[in-house]
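Left out: one protein chain. Kept in place: all the others.
Right, subunit A next:
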Amino acid sequence: MSAESPHTANTPVTDANPAVDGSELIRFDKVTKRFAGNTVLDNLCFSVDSGKHVTLIGPSGSGKTTILRLLMTLVKPDEGTIKVGGDYLTHEERGGKLVPAGEKHIREVRKNIGMVFQQFNLFPNMKVLQNIMEAPVQVLGLSKDEAEARARELLDMVGLADRCDEYPSRLSGGQQQRVAIARALAMRPQVLLLDEVTSALDPELVAGVLDVLRDVARTTDITMLCVTHEMNFARDISDQVLMFDGGKVVESGSPEKIFGDPDHDRTREFLSAVL
């Protein structure tokens, strides 16, 4: 963890004219997203450096989840561009012009991104091991043996080595979510998106999942973007916290700063409501 590292490495959140930074991994540039006329993200600019753990907080409807879904290409921006690892995510440069990207280009950039969902979304027709092996075999072209070894290693890490031959429906929510984390990690992503991963869990199962994620945060250099209501967890693992409201970043800073001494009343109000 690099909680002590200064945040000057991040270009300012409100900077609309990004300077190129060697370690910058994700950049949103003037991204706007509307759903049925409702502006969810409004001309949003921010960047995340490689290896950082960033938590997005804010009231529901403030666009946090939409940011993750944009990065996962589950939704497309109405305006603006997103870059991951220097490549445009939903656009590509052709003849000096920026055009909407083809499926192939999106697929290539997206391979570096993994996501864990609120509802787990394991494939119920596949056993636990198959769930994890599926994409490494089909997408990365690993052999069955390699994929299985990788899957078993990850299951061991999430504490479910003995459940590899079960169907997901036989597992508790917490166990399913740990499998889902292993499934995402099996693709060796550069970026891991965590979308309210404990919100659908019974309270007593939350800790197990968060422990696994703390482990991931500590032992890997994966960049994590995390939407959560678990403020203690956010404080523990984050290098940077972004406070959202009304489709904009209200405030950004270290967890110590945001949770301890936020600059904005809106942040203070929100935190007093959830803490």
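Structural remarks
Here, a contact is a pair of C-beta atoms (placed from the backbone, for glycine too) under 8 Å apart; a residue touches a chain by one contact, two chains touch by 3 or more; residues count from 1.
What we mean here is this: contacts and distances are computed from a predicted model.
Of the candidates "Ectoine/hydroxyectoine ABC transporter permease subunit EhuD", "Protocatechuate 3,4-dioxygenase", "Cysteine desulfurase" or "Nitrite reductase small subunit NirD", the chain left out of this view carries the UniProt protein name "Ectoine/hydroxyectoine ABC transporter permease subunit EhuD". Checked against the full complex, the candidates A:R110, A:R150 or A:K248 give a single residue touching the omitted chain, namely A:R110. Checked against the full complex, the one of A:N38, A:N125, A:T219 or A:S272 touching the unshown chain is A:N125.
Annotation: of A:M187, A:V209, A:V241 or A:I258, A:M187 touches the absent chain (contact as defined above).
Considering A:D87, A:E134 or A:E153, the position touching the chain not shown turns out to be A:E134 (whole complex).
In the full complex, subunit A contacts the hidden chain through residues 72-74, 107, 110-111, 113-115, 117, 119, 121-126, 134-135, 138-139, 183-184, 187.
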